[in-house]
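The other protein chains are all here in position, but one chain of the complex has been omitted.
Chain IDs A and B follow the sequence of writing; residue 1 opens each chain.
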Amino acid sequence: MANDNINKQSLPAVTAADFEQVDVNQRESEVIKRESLTAWRDTWERLRRNKVAMTGLFALILIVIASIVGPWISYWVHGYDYQTNDLLATNQKPSALHWFGTDDLGRDMFVRTWSGARISLIVGVAAALIDLFIGVIYGGIMGYFGGRVDTIMNKFSEILYAIPYLLVTILLLVVFKPSLGTIILALTITGWINMSWIVRGEIMKLKNREFVLASRSMGAGTGRLLFRHLLPNASGPIIVTLTLSVPSAIFAESFLSFLGLGVQAPVSSLGSMVENALTGWMYYPWRMFFPAVLISIIMLAFNLLGDGLRDALDPSLKNK
Amino acid sequence: MKKKSWMMLVTLVLVISMVLAACGSGAETPTTGSTTPTENSTGGETTTEPTDANLAADQTLHLNLSAEPPTLDPAQAQDSQSNTALRFMYEGLATIDGDGNPAPGAAESWEVSEDGLTYTFKMRQGATWSNGDPVTANDFVYAWERVLSQETTPAPVYAYQLYYIKGAEDFNTGKTKDFSTVGVKAVDENTLEVTLANPTPYFLGLTSFYTFYPVHQASVEADQAWASDPSKMVTNGPFTLTTWTTGSEMDWTKNDKYWDAENIKLTNVTASIVNSGATETASYQGGEIDYAGAPTGEIPTDQIQPLSEQMPEEFKLTDIASTYYYEFNTKEAPFNNEKIRKAFAMSIDRKSLIENVTKAGQTPAFGFVPTSIAGLNNQSFRDEFPDSGYFTEDAAAAKTMLEEGMKEEGITTLPPITLLYNTSENHQKLALAVADMWKNTLGVEIQTKNEEWSVFLESRKTGNFQIARAGWSADYNDPMTFMDMFVSGGGNNNTGFANKEYDALIDSAYKGGNDPEKRMQDMAAAEKMLVQDNMVIMPVYYYTQASLTKPYLKGVTTDFSGAINFTRAYLEEH
Partner (left out) sequence: MARYITSKLIYTLLSLFILITATFFLMKAIPGDPFMSEKEVPAPIRARLEAQYGLDKPLMTQYVNYLGNIVQGDLGISMKKLNQDVGKIIGQTFGVSLRLGMIAVVVSTIVGVALGLLAALYHRKFIDSLVMVLAVIGIAVPSFVMASLLQYLFGLELKLLPITGLRSPLGYVLPVAALSAGPIAYIARLTRSSMLEVLNADYIKTAKAKGLKWPAILWKHVIRNGILPVVTYVGPMTANIITGSVVVERIFGIGGIGKVFVESITNRDYTLIMGITLFYGIILMAARFVTDIVYVLVDPRIKLTSGKEG
């Protein structure tokens, strides 16, 4: 304010040495710092306001807790676990003793449903996350680089996709001991391909967009372009695919159970329980009802949450 | 286990269970004690003659086959679906009548020589192929040579069913190339002479088996793929195949040239090919098919009890000549010890398993030869030699036996034990229940493991198991079809059991066809050795098969093995 009154002569002489060289980093000039700090909080705020999505999240949390605690409750109260047979009490309707009834070996359906949910969730989530991890990297590289890289990688995934995964699964189960890990491995061996194709398609579509060009012209490198611009903008379809790959992994596992290649008895997943009840469900509906409803609720919850996340994440919907 | 301090929890339990109890009102389904009577029929119902008045106008039989016959070449067939299908189209020298006895088929009559080695068949006059050619003795010679020949591609697996014939085995295995050394000869067009290697009391019954069916030489030689193309199949049975849509459907039409055509009431047979028990029973209930269940299809275990109560008139359980058992690997610890094997066999409750798990009215098995296998004098083998003395179920004694066995082996804890079974809902249920029983009675923790069918067979064959599920069904109506399985080094003997005395008993029974009494005693002694003395296998039950027959479908017969014959069936007005 009072600068004008400053005696110019009192100013020291300015020499070159007084200047400090500021490193003009082309990359950083493009960084939008404030945005990145609040991106996740922003998303969370949006998600929190979405009642439907929160219901889904809440249901999932409840199911996770129940699948941890549920089997214990029955064990403490009645003293049986998911594999305790009672041949004198087979196919019983839900009762005070067996809240969800019993199955064809007299095993308590309440315990089995929750421990089945535990297995299904582990299989589904683990497989989906592995699919996501591999699929995003693979698909991202394909879509971003295009050209020969794309062609070769694309061909590779096509060949892998075409190899009958039943063969692969049988072989895996013979080579490795049948376990949860083997099942997850079998499911992910081809499961990630679909994700990679979705990512590839999105990236190919996005990479010629103006904002990508702008970012590139301002010097953003490959990694930055991919992870800060392309993938976040592709996150809608990726999340939709992710929420669907949890259920599809759960279904794929039950299909393997259908062919006897799923989790080993007496351990069972929700899918294998439904499968097990399928031949007699007209007569013993509860054996199918509880696991089937629980599967459906899990699917529903994942879908609602996925929708909410998509709306919350999608930058293009920000101002709506 | 109850902890009373958990009052909150108990309250919660009560509230929820009241809600559930309120919700869970519906049809009362009793859960234990199958009340379905088992019909032990080797013949089936006695059929009342159909009168034209009560016959339905449309004589089309609707069936379902749970698997597609891999082939309709009698020489290559190996399975029960092919059996059902081929029975429509072919007829052997003898057929099995409603009482289970051999009756004239393509042969009008036969004579057996005193030594029981030579059979002379007189061909039926006027019997023709579906193209009008006469059925001659040469057709049988040709068909049997084709089964045994080294040149036939692919090599017929069931060629060994013909090894009863003198020289057949040597010719089949290539020891000789000269077919004239084989005991089959067409004396003339109408006379077939068969010479056997050993007197075989059940040989006539065997001639009704599909491997013994005749084939039509000209059409077989004309086209390699004749057996999968309805337009190229020339057959001699009551029906001819008209269409075959791979994986979907097969249709037969009555063969008017069949010698007994006037007694064939069905005009058409249509079989869908659906491999799902649940779908099959649904389409039976929906009226799409007239017969459901074994041997053509399957009724799911879960539905057996409700269906037997819902439609008692249509539901039927039939004893069949098959045994369900677990086999021990006698070369592998801990089952190399006989006492430990016995302890395991004694410590399960077969009756409870049948009533609560398998639920199809099976008979608990304490021996190897099933109840429906014939013995002598119109008695079954099992009636003559009961299996009740071989061992008894006794948890306390089993526990002592186990301890003795472990002491003999010098061990204080058992190594980890795995029960192996092939992937199937029913085997799984039984395995889990049995493992649970062992845990409760012997205090032994058993792992169960399932393997995909071929992998399972490979494991069993290579001895890569400790205890494995097994099942055996009869090829012919004689105890030998079971007992010769466990000879030293036998192809189906996966247990490692090798016993010279046992081999000698079986050999004596092989050759002893002219002394039936002694022959049966030899086989009974062998069975006692197998089960009571050595407990190589642990019998669980003798199979039954469950089926549903519409009340208007009559004249269906099943034989000792459960094989079904629809050729004389008819549909009443409905």
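In the analysis below, contacts are C-beta pairs under 8 Å (C-beta built on N, C-alpha and C of every residue); 3 or more make two chains touch, one makes a residue touch a chain.
Just so we're clear, the structure is a prediction, and the values are computed from it rather than from any experiment.
Only one of the listed residues, B:153, B:377 or B:412, touches the absent chain: B:153. Only one residue in the set A:87, A:136, A:274 or A:312 touches the chain that does not appear here, and it is A:274. In the full complex, the hidden chain is touched by chain A at residues 145-148, 150-151, 154-155, 158-159, 161-164, 166-168, 170-171, 174, 194, 197-198, 201-202, 204-205, 208, 236-237, 240, 244, 247, 251, 254-255, 258-259, 271, 274-275, 278, 281-282, 288, 292, 295-297, 299-300, 303-304, 307, 310, 314, 316-317, 320. Mapped onto chain B, contacts with the missing chain fall at residues 64, 68, 70-71, 73, 76, 78, 150, 153-157, 159-160, 172-174, 224-225, 227-228, 245-249, 272-276, 278-279, 282-283, 285-286, 288, 452-455, 457-459, 461, 470-472, 491-492.
In this text, only the chains that are shown with their structure count from here on.
Distance between chain A and chain B, defined via averaged C-alpha coordinates, is recorded as 49 Å.
Listed in rising order, the residues of chain B touching chain A in the complex are 1-3, 6, 9-10, 13-14, 16-18, 20-21, 23-24, 26, 29, 31-32, 277-278, 300-303, 306, 352-353, 356-357, 423-425, 428-429, 431-433, 436, 448-450, 452, 455. Put simply, chain A touches chain B in their complex at residues 73, 75-79, 83-85, 87-97, 99-101, 104-106, 170, 173-174, 178, 259-261, 264-266, 276-280, 282-286.
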